[in-house]
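With one protein chain removed, the remaining protein chains of the complex are shown where they sit.
Let's turn to chain A:
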Amino acid sequence: MFSDYSLAELSSIFVMQGFAGLILFSVFLLMALGLAIIFGQMGVINMAHGEFMILGAYVTYFTSQFFLNFIPDLFSVYFFVAMILAFIASGALGMLVEWLMIRRLYKRPLDTLLATWGLSLILQQFYRSVFGPREVGVELPSWMMGSLPLTDVVEVQINGLFVMALTIVITIAVALLMYKSNWGKQVRAVVQNRMMASAVGINTEKVDRYTFGLGCGIAGIAGSAFTMIGSTGPTSGQLYIVDTFLVVVFGGAQSLLGTIASAFTISQAQSTMEFFLSGSTAKVLTLLSVVIILMLRPQGLFVIKVRR
């Protein structure tokens, strides 16, 4: 399979695929960060995660329409406004859902699976009724299109770079929030021992609500970013949910570092295999290796190294 290419070609292949892998890594990480908080920290199996992403995507779509129609001069920066609005919308919906539903289920983590699955169906139908069944596409400002040529075959896509930068910023922000801030300490205290945390004066209900809201808000940002590469329809969220859980579980659910490492491993493996094998085969092989590794290490790859 290597013999079809010359040495020079092979080296550009690895550079290109490495870069494609990095974009995939950013995408995976962006999808998984919100879930890592909700599932990893709170133990809620949130099957509606994809629908929170799609809400962010719809918000981005409507923001772009608004800018196009009312303030076309500022269209080039609409994306930043859209991301903030997506975060607020998904986060607010997340907090509402937590208050209505999730908080009654903390003692029954498996039931959260069913409840959030139902929620995802409800949200899908809601999107379909309100926004229509057809997929919508978001127009990008021109500076986000195109690519920077490095050599004549190797080109770096600008929106890929943008997603990467965004992922880095959000990952750092989440890490600081969880491990450096007072609020992060409270979250981890509540996760470890709810009674004790409550006894030392932490308002556990409030912490729960904001944590869930934060996870959903990050999903909204991810959805906003995905409008650059994918389409937005009522059921698009379903496309992401399996990969997202895969990344989080493989990494070791409670570890942020694990999530990063697992997103990196899966994306690079898949990207490289995709070049030499076919797309479907690469996906199957990736899934198979994840299954095998999880059989050997059910707790996930990186859980031990992390402070809990």
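The definition used in the following text is that contacts are C-beta pairs under 8 Å (C-beta built on N, C-alpha and C of every residue); 3 or more make two chains touch, one makes a residue touch a chain; residues count from 1.
Here is the rule we go by: contacts and distances are computed from a predicted model.
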| item | value |
| --- | --- |
| Protein name (UniProt record) of the chain left out of view, among "Anti-sigma regulatory factor", "Urea ABC transporter substrate-binding protein", "Multicopper oxidase domain-containing protein" or "3-isopropylmalate/(R)-2-methylmalate dehydratase small subunit" | "Urea ABC transporter substrate-binding protein" |
| Touch criterion as defined above, residue of A:G40, A:G91 or A:G233 at the omitted chain | A:G233 |
| On chain A, residues whose C-beta touches the chain left out of the figure | 5, 9, 12-13, 16-17, 19-20, 23-24, 27, 125, 128, 133-139, 145-147, 149, 153, 155, 157-160, 226, 228-236, 238-239, 271, 274-275, 278-280, 282-283 |
